[in-house]
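Just dropping this structure here.
All protein chains but one are shown at their positions in the complex.
And now, chain A:
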Amino acid sequence: MFSILKQKVLNGGSPVMILGQTVQRIRPAVDAYRGYSSAAKEMTVREALNSALDEEMSADPKVFIMGEEVGEYQGAYKISKGLLEKYGPERVLDTPITEAGFTGIGVGAAYYGLKPVVEFMTFNFSMQAIDHIINSAAKSNYMSAGRISVPIVFRGPNGAAAGVGAQHSQCYAGWYASCPGLKVLTPYSSEDARGLLKAAIRDPDPVIFLENELLYGESFPVSAEVLDSSFCLPIGKAKIEREGKDVTITAFSKMVGLALKAAEILAKDGISAEIINLRSIRPLDRATINASVRKTNRLVTVEEGFPQHGVGAEICTSVIEESFGYLDAPVERIAGADVPMPYAANLERSAVPQIEDIVRAAKRACYRAVPMAAAS
């Protein structure tokens, strides 16, 4: 198992991308809630998740948190900070290192009426428990013909961090999204994090909540509506982060930030990109994606995980099925490299999509000027 302090205290304002930095500077945990005197308040994703958990736990006594280091250690990434003191050890449970066991216990508790939030230190560790997630949680409502529902949330960081090697860097969006019975959510901003986590906890079905370690420290502006304790985002609805008319770029989680930066660069070249933050991988908001493609006629999908059978593949098929006639160019699919994540910093950088890759793909979709390189 591993550690926490990889927080980067970032500048406020627009989300600053931290990809590409190989030097990790360790700073002490500074959980400053910086309220500016101007209208918009800022909130880090970490605070958003923490406040969402806090509010849901106080609203419904059946909600409890279970996972490694969630209690006394305040959460491996400090997401559950302060919750042990507030709600006590009956509701914030530090578990031994037994993913299969405690996931099963969580599922059983959900069968019998409670609402667990199970934390995986990273989703890589969920592989030790995947039998329970798929077979005990996802399929139960169906197998029992609706008599046993499983209102459980599995949450934790997903995807690549920085320099953590092959066994800690896989993205599980594609795997979980292919299983019927599960809902898979991927927040990007603090607003997404708060709204989607609250929706997930209130949802009567098993939800896989894929966060991202590198986003935890990032700050986003939040409106007063978001801060309200009844704020909730609908599951299955994507958000158009930036309107455009030349090319549609879909992304989720950390890649949304990259896509937004790419959009700025493309704008300088006269290409107006529409960025869709998927928010929900299962159910996928096919309507929004297709409506956007019908407007722009070009599509670039961006994801961090492995390319084969990934999220981009599903989006591409959906668009071909429903909006084939509207496409003016082949769909461009940007994904992580088709290799286990290497450790060396320079190799890791080339194994994960960068802003330049998105820009290049969008230009290819628009002009088809640069032929596709020999790809794997």
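Structure notes:
Just so it is clear, a residue touches a chain if its C-beta (ideal position, glycine included) is under 8 Å from a C-beta of that chain, and two chains touch if they have at least 3 such contacts; residues count from 1.
In this text, contacts and distances are computed from a predicted model.
Missing from the rendering is one chain, named in UniProt as "Pyruvate dehydrogenase E1 component subunit alpha" (options: "Very-long-chain (3R)-3-hydroxyacyl-CoA dehydratase", "Pyruvate dehydrogenase E1 component subunit alpha", "glycerophosphodiester phosphodiesterase" or "65-kDa microtubule-associated protein 3").
Within the complete assembly, A:I97 is the residue of A:A59, A:I97 or A:A287 that touches the hidden chain.
Against the chain not displayed here, chain A makes contact via residues 1-6, 22-26, 28-29, 68-69, 72-73, 76, 94-98, 100-101, 124-125, 128, 161-168, 307, 312, 333-335, 337-340, 342-347, 350-351, 353, 357, 373-376.
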